[in-house]
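Have a look at the structure that comes next, please.
Only one protein chain is missing; all other protein chains are in place.
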């Protein structure tokens, strides 16, 4: 049950091992990693800057994690999100969920990233051949979150 | 697009990095790891032996991988499954799927493990306080596979 | 008309994030509120500054507002010492 915001990269295997450390009842580990693509809305992306709202972002992630644990029978949830300058191919976010069985672990992992994308105060600014621009929110992300029957 | 059957452990981060190597259009990496639980059907499990049917098992995994790529818009699929003696906490199987967006990557990863559990010729023999026994197939796994609208 | 910093009135801290900060040219400011104000009223008052304020904070614009780090609706109350943040649609993950 951890949330971390950092600029350094992360190692998904090491994080997953740490999360399930000593918990031999875990049978399933589902991990999502979001990475920087080198194209967005048809334009090449040469770099990306991640901004967050210190204090609120951590609280928002913790609330999402608590919501996931309330909805799904899982054992561990970890969210690591990077901020600062990133390049194409770089990992941005890591969500790890451990559980006894894979069904709840898949659902919870997908729930966390779907909610993070629409509720956690992060913003991406990308550099393209046409200059810098703030990334627009994607309707597909709102739809994805809505599918979970938002509790708000 | 790879399938490996091995006795050695695997590193999910390294495998995922290799799978998306040089593919900057990847925005989502979904990984499933199945691990040995120290309890099954209420009995403590002290060790596990994984058997497979050399030749057929590889073909079955390749067929599942091809089916996943036909059904879902994903960029890369990797399946690594261990055989031989394993202990509680040990990783058994790794499924990694890369894609431009997370929806298809989650679906494909879940599809692969659901089909693997009901179609790939592997068998687990566990050692419990009551002696060795072959693990029974779980109906929940058949249900999970059925949900994908099996296309024989 | 910016809030007047008189002793009697109390002050809230307003924070602008990401694209809004750049569009408005302000990252944060101390804003004097007189007594019982709502989030909606504050937004309208800032909007009334005209220019980029009127464009970015117009009612139709997708701006979320948080008071002390919690997302709120327009009818939420603001109290002295609160931190009110104006957030563009989020794009993390």
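Chains here go by letter, A, B and C, matching the order in which they are written, and residues are numbered from 1 within each.
In the analysis below, contacts are C-beta pairs under 8 Å (C-beta built on N, C-alpha and C of every residue); 3 or more make two chains touch, one makes a residue touch a chain.
Since the model is a prediction, treat every value here as computed from it, not as a measurement.
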item	value
Interface partners of the hidden chain - shown chains only, full complex considered	B
Hidden partner chain, touching residue among B:78, B:93 or B:109	B:93
Residue, one of B:42, B:55 or B:149, that touches the chain absent here	B:55
Candidate in contact with the missing chain, chosen from B:3, B:16, B:96 or B:113	B:113
Touch list for chain B against the chain that is not drawn	34, 50-53, 55-56, 59, 81, 92-93, 113, 116-125, 134-138, 141
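In this text, only the chains that are shown with their structure count from here on.
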item	value
Centroid spacing, where centroids are CA-atom means, of chain B and chain C in whole angstrom	50
Computed distance of Cα centres, chain C from chain A, in Å	28
Touching two or more other chains - residues of chain A	34, 113
